[in-house]
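Before anything else, here's the structure in question.
Omission of a single protein chain aside, the complex is shown with its protein chains in their original locations.
Labels run A and B following the written order; every chain starts at residue 1.
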Amino acid sequence: MITTAFSYHKAGTVADALKLLAECGDDAKILAGGHSLIPAMKLRLNQPEHLIDISGISEIRYIRCEGNSLRVGAGATHADIANSSDVQSHMPMLAETAALIGDPAVRNKGTMGGVLAHADPAADYPAALLAADAEVVVQGPGGERIIALENFLLGLFDTDLAENEIIVEVRMNISPSNAKSTYQKFMQPASRYAIVGCAAMVTVDQGRISDAKVAFSSVAEKAFRAREVENALKGQEASEATIKAAVKNAVNGVEVLSDHFASSEYRGHLAKVYAERALKAVI
Amino acid sequence: MGVPIQVTVNGKPYKAEVEPRQLLVHFLRDTLRMTGTHVGCDTSSCGACTIHMNGEAVKSCTILAVQADGGEIKTIEGMSPDGNGTLHPLQEGFKEEHGLQCGFCTPGMIMAADALLKENPNPSETEIRHALEGNFCRCTGYHNIVKSIQYAADKMRKEVTHG
Partner (left out) sequence: MANYIGKPVKRVEDKRFITGKGKYTDDIVLPNMSYAYILRSPYAHATINSVDISAAQAMDGVVAIFTGADIAEAGISGVPCGWQVNFKNGDTMKEPPHPLLVKDKSLHVGDGVAVVIAESKEIARDAADLIEVEYDEHDAVSNPADALKDGAPLVHADAPGNLAFDWEIGDKDKTDAAMAAAHHITKLEFVNQRVVPNAIEPRAAIGDYDGSRDHYTLYTSSQNPHLIRLLMCAFVLGLPEHKVRVVSPDVGGGFGSKIFHYAEEALVTWASKQIGRPVKWTADRSEAFLTDAHGRDHVTTAELGLDTEGNFVGLRVNTVANMGAYLSTFAPAVPTYLHGTLLQGLYTTPAIHIDLKAAFTHTNAVDAYRGAGRPEATFLLERLVETAAIEIGMDPAELRIKNFIPPFDGVEEPGYQTQVALQYDSGNYEPVVRKAMEMVGYDDFRREQAAAKAEGRLLGIGFSTYIEACGIAPSAVVGALGARAGLFESSQVRVQPTGKVSVYTGSHSHGQGHETTFAQVVADQFGIALEDVDIVHGDSDAVAFGMGTYGSRSLAVGGSAIVKSCQKVIEKGAKIAAHLLEVSEEDLEFAGGSWTVKGTDKSVGFGDVALTAYVPHNYPEDIEPGLDFSSFYDPKNFTYPFGCHICVVEIDPDTGKVDVKRFVAVDDVGNIINPMIVEGQIHGGVAQGIGQALFEEVLYDDNASLLNGSYMDYTMPRADDLPMFEVGNTVTPCPHNPLGVKGAGEAGCIAATPAVVNAVVDALKDYNVKDIRMPMTPERVWRAMHSNGNGHH
């Protein structure tokens, strides 16, 4: 399999990358981990004239805590995130998510920024990031923008990222010390993307659920927060009965995806099953 | 059109001019004529092209040769510990435990397993199977591949203890 010809530009810094983007215009694509882009180019579904390689930009490959904020550079790989002690201790569901993406070789190359920019509805991260109220930091010629992930994801392979911008960071508040979080995934058996991914972060205070955040990947055209579930949990007794009642609302009003691996009816059912599993793991 | 690159492959430095779209696997196979790394699919799914780049297992069909510039590559041809035909414990394990039949997936399997054992010298059966989730074998049903990796892990642990 052979891609169409293109010019290759290696960016050493974010500033470099932005300059190259400006120069190359519409026919440029950003190459991060490449695990979605390069196969698409080999199949000639994507035929960019310029490829701007940001995989070597060290200034965006980091994971660190700044005060109460967990900062994941867009260039951090899935392996970086899965193995990061900061992520494991301050946002365990994100580490869990990263460890369930693709396979070890894919995790060594694929990046946080690449996943978010591609906006594949079956991608894993968005569920955990939505549940963490994460924000996406992008840079463009006009400077930096910070966008709540919920507003960043617009739809199927569609984001708020402008063509002259790149994602540089994802940030979120570290999980409260009394919160527990998890990501539970039902895999598409061939690609190992999610058919349903559910992230849950819950705080239980003296037997009552004081806070709950629940989000889904791969259930609809874009990842979403299941607020009806959250509302049905908050303030309630931390019990199986509460969970069972809450997850019934998991896909209310949601247009659930359908494909040959899962009809919308079955996927909707799985969403409830996985919400229940995720919530049972943290309550 | 060609972009100059320098890469070290199995300890030896190479300089070449590559077309930007040339995949690393094609650089290894067609330019360097190291054909032990195979292409089995178009979608980064089968793992036959697994190599190590800068110490990590990667799929060389999803990396451009230009991206390997300045990097260290290890392929199946570089697995011999003395570079002189002595088999690596994984290579030995695959032979001893009949971990291969047609041999086409084998180089990728060995490279994936090598990465696993570096991280986890004493993996359980479940951990081995999980670590191979990016590598297809259509011949063995994986049973003997798991045993081959267990064989190598045992041997490498003993070598560490005694060596």
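FYI, contacts are C-beta pairs under 8 Å (C-beta built on N, C-alpha and C of every residue); 3 or more make two chains touch, one makes a residue touch a chain.
Note that the structure is predicted; figures quoted are calculated from it, not measured.
S.K.: Touching the hidden chain in the complete assembly: which of B:K95, B:K118 or B:K158 does that?
M.R.: Of these options, the touching residue for the absent chain is B:K95.
S.K.: For chain A, enumerate the residues touching the unshown chain of the complex.
M.R.: On the side of chain A, residues 1-2, 4-5, 39, 43-44, 186, 189-191, 260-263, 266, 269-270, 273 touch the unshown chain.
S.K.: Determine and list the chain B residues touching the chain excluded from the picture.
M.R.: Within chain B, the residues touching the omitted chain are 19, 21, 29-30, 33-43, 45-46, 48, 75-77, 79-80, 85, 87, 91, 94-96, 98, 100-107, 110, 125-126, 128-130, 132-133, 135-146.
In this section, only the chains that are shown with their structure count from here on.
S.K.: Could you grab the centroid distance between chain A and chain B? Build each centroid from C-alpha atoms only and quote it in angstrom.
M.R.: For chain A versus chain B, the centre distance works out to 29 Å.
S.K.: Within their complex, state which residues of chain A touch chain B.
M.R.: 1-8, 10, 31, 34-35, 38-39, 42-43, 51, 53, 55-56, 79, 102-106, 108-109, 190-192
S.K.: Spell out the residues on chain B that touch chain A in their complex, using ranges where they run on.
M.R.: 3, 19-21, 23, 42-45, 47, 50, 56-59, 61-64, 66-67, 69, 112, 115-116, 131, 133-135
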